[in-house]
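Working notes for the structure below.
Note that one protein chain is taken out, while the other chains of the complex remain in position.
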Amino acid sequence: MTRRLLWIAVALVIWAMLPFVVPRNIADLLVFTGIYTVAGLGIGLLLGHCGIVNLAQATFYGLGAYASAYCTVMMGLPSAVGFVVGAAISMTLAYVIGRPILRLTGYFLALGTLALSAIASALFFEWDWLTGGTLGIGGIPKIDIFGFVLDRPSRYYFFVWIVAFACMAAARNLVDSRTGLMLRAMRDSNTAAASLSIDLQGLRTRVFVVCALFGSLAGSLFAHHVSFVSTQSFTVDRSISFLLIPVIGGATSIPGIVAGAVFVTFLPEFLSNLGDIHQILFGLALVAVVVMLPDGLMGALNRIRARYAARGNRNAD
Amino acid sequence: MPTEPILSLSEIGHRFGGLNVLRSVSFDVPEGGIVGLIGPNGSGKTTLFNIVSGYIRPLMGTVTYRGVPLVRETIQKRGLAGLVRTFQMPQVFEQMTVIENVMAGCAKLTRTTMLQDLLRTPAARDQMRVIRERAEAACERFHLCGLRDRPAASLTAGQRRILELARAVVGQPRLLLLDEPSSGLNTQEIENLREWIVRLNAEGITILLVSHDMGLMTVARTVHTLYFGEIIASGDMASIQRDPRVREVYLGV
Amino acid sequence: MTLSLVLQAVFAGVTNGMVYALVGMGLAAIFKGSRVINAMQGEFSVIGAMTTVLLLTKAGWPYPAAILGGSLAGALVGAFIEVAFVRYMAAKNASEDSFLLLTIGLALTLSASILFFVGRDGHLLPPLGGEGVLIVLDAVMQFHALWLIAIGIAVTLLLRAFFHRTTVGLSMMAASIDADGAATTGINVRRMRTFTFILGGLLGAVGGILVTPLIGVDYQLGLNLTLKGFAAAVLGGLTNPLGAAVGGITLGLVESLAIIGISSSYKDVVAFSVLIVIMILMPHGMLGRAGRRGG
Partner (left out) sequence: MSMSSVARLAGTVVLVATCAFAAKAQTSGEPVKIGAIVSVTGAGAGLGIPERNGMLLAEKTINAKGGINGRPIRLIIEDDASNPDTALSKANELLFGQKVIGLLGPSLTASTVAVGGVTHANKIPQIAFTGIGPAVEKERKCVAHVLPPQKLNAQALLEYAKSIKAAKVGVLHDAGYGNVVMAEIRPIAESYGVKLVAVEKFEVGATDTTTQAAKVKAAQPDAVFIIATSATPFRNVKQLQMTQPVVAAIGSSSYEYVNAMGPGADNVVIPEFVVGEDPLPHQKAFVDLYKQTYNSTPKNFETAGWDAVHIMAQAIGKAGPNATPQAVCDAMRGPYSGVLANYDFAADDMTGIPLSSYVFSKLVGGKYTRIPFRIAQ
């Protein structure tokens, strides 16, 4: 057990030092990784535990960002209000829309969330009195905690990752809790779970609401980091990259989500200085992961570790 | 009949497209009894079973459970009222361990909200403890402790049936619907199953048993024979075996 | 709301609807033949159209030959995708979602490759039947649009006959409904699935070539066509290509009538809301035929 604690301690030290060691744009990317981890956790819960492909996360991400922008810039309220208002709106919308849409299954649910995402991005353009349309809303203040202004990536990094750790803990709790038990039962066999009086529809809707909450939190964190929001950041392709996080990382493991977030934020950055070819490489990377590693990086890692352990046992026999 | 029947079916009829699956089936299941339902494949046994457990809504007739006619009640609501079923092919949660399967059966006895589970509040931890304790007790009782931490996917047919039974019983059902429980089991496992049926019945669980296995059916006090959607004979096992129509249908003689 | 405005909306709606139908039919054919929802169906259209443009302008082929070349390109890419990726994943019996993610990845890769190799600008193709227009009560309909609708209807009927009357078509359907069952009767399930993708690619390419004279083709067109093709196929109950045609026309009309009825900027909001409502209320699509396993 102490070996595991040692590992965690080392990881924490590295985590704390990282923003000061790396150049500023890498720190900036690490902040984005934290934001994407929060959004990806929601998708991971739905994909990993309910088998639901959710392509509407950019909508809740947008709602969180616009709420933070509107509350702080237009109404001059403290940034905490933006987080809460954004979360409230996103969760309510997720509940109201989730109930009918989650009656769909398989492809049709995925298509339903894609349609939802398309509707939302059309409305973000249309209601420019709220969202500023293509001009967006600028001048979103940096978050300050008791006077300590988080204006540089190296400072904001800690705030974002603390929120990310809290979300990871909440997701971990959910997975280990009674709800997590019912979710796993539902994923293995809908009919059997129903016979044990597990409310499938209710569960799916509630997890969809939690996913929307995480999306909205990530949106608010994004707004305060970029201090500017506009429709281009909440399109359908953003939903697709959010979906990639659990797919690439491994939907059922929390470290997998972090790995997926690192992949989705760092890969385009490194590929982009290869010129116009970078989009092709990103697409191919996705295809390779989906074909070669059906259960994501974490899945592959576990398989390697298992095979390694098995070889270890065989030698030991 | 001293007490009111726990379950009574009156004129149940159902059709799939043009095919008349159930014509007009009526019978009662007394509280505390073991009632059997036999019939060749395609006689409508499973459809009737799906109607009683709420997976299908009948086109005709009503199902009354403890005096209350079940019309729009969901599968989940019927489960909470104590009406629980098992499946012809045991539906265990493959990727979960045996203990987790049984724990899933206890979920309906506990209550936690999503918020409590997210924040792991004391109430949530307490409910989880209750679930774990009940599941451990059930494992003990059903002699599953040896397989406790193995994934359900690795169990044999017999072990899967016992696990499914344990998972259903731990939810304290009043009426247990067993759908072809002996299918895929060897003689030793069927004998073990028979003992369990008798023991659970003795503890007050009413059982409705559907099977085409005459041997197991002897455990039932009254048996109804279903043939092409109609009850053609009712009575105890001995009289059923002597009934000319049943012999003609079953033995072709 | 003059009559000519409504008529113009109907003309535009039916024309766009037929394009969505062609893409939708390709999607329905692939789903019917392989149970895979093909998120890169729109890319077949872009590949078909771009190949035709290049053959026409760069290689100097005559227009009909270029069209044939473009359609074949779509079919070839379809075959390649099935052989290289789908077959491998089907062997590992991957889940529904991973096929969807595979095709999303392929869509991203293909549109980026077209951007990289062919470049960014949009291209037009000469319209069939020349530049002339048909004017009815002041509402304008291009000859090419008439050709497009005519070809669309012909393709629909051909497809229906193909699936119900030809042996290849029937065995394709059998292979998709029950692969093991079909295999026992000697149908080479794998080859059938390849044929399905070839058919899907061909339909997509034809759709793309027909639409290019009207709206022009560029590397970004794929996703938009896929989304609308999805909607058309789903409205039509997803497993029957004729349904996709009806679904496409309905979607086109709903969009253009929404523009004159409500306001032009709510077009997509209305179209996708209708899609969601129909998916929920009519699980088997508007034609109400069962046999849709996806939902």
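For clarity, chains are labelled A, B and C in written order, and residue numbers in each chain start from 1.
Just so we're on the same page, contacts are C-beta pairs under 8 Å (C-beta built on N, C-alpha and C of every residue); 3 or more make two chains touch, one makes a residue touch a chain.
Note that this is a predicted model, so its numbers are computed, not measured.
Visitor: Using the contact definition given at the top, list the shown chains touched by the missing chain.
Guide: Looking at the entire complex, the absent chain's contacts are A, C.
Visitor: I'm checking contacts with the chain that's been left out. Which of A:16, A:75, A:96 or A:135 qualifies?
Guide: A:135
Visitor: Which listed residue (C:160, C:190 or C:267) would be found touching the missing chain in the intact complex?
Guide: C:267
Visitor: May I ask you to list the residues on chain C that touch the chain which is not drawn?
Guide: 2, 4-5, 8-9, 11-13, 15-16, 115, 120-124, 131, 133, 135, 139-140, 142, 211, 214-216, 218, 220-221, 224-225, 256, 259-260, 263-265, 267-268
Visitor: In the full complex, which bits of chain A touch the chain not displayed? Write them out.
Guide: Its contact residues with the unshown chain are 23-25, 28-29, 32, 73, 122, 125-126, 128, 132-139, 151, 153, 222, 226-228, 230-233, 269, 272, 276, 279.
Operating definition for what follows: only the chains that are shown with their structure count from here on.
Visitor: Using mean CA coordinates as chain centres, what's the chain A-chain B distance in Å?
Guide: Chain centres of chain A and chain B, defined by C-alpha means, are spaced 42 Å apart.
Visitor: Hey, which residues of chain C end up touching chain A in the complex?
Guide: 37, 85, 88-89, 92, 94-98, 100-102, 104-113, 115-116, 223, 227, 230-231, 234, 265-266, 268-269, 272-273, 275-276, 279-280, 283, 294-295
Visitor: Can you name the residues of chain A that touch chain B in the complex?
Guide: Those residues of chain A that touch chain B are 170, 173-174, 176-182, 184-185, 187-189, 191-199, 206, 209-210.
Visitor: Going by the contact rule set out above, which residues of chain B touch chain A in the complex?
Guide: Going through chain B, the ones touching chain A are 53, 55, 75-77, 79-80, 84-87, 91-96, 100-101, 103-105, 107-108, 110, 112, 114, 116-120, 124, 127-128, 131, 167-168, 171.
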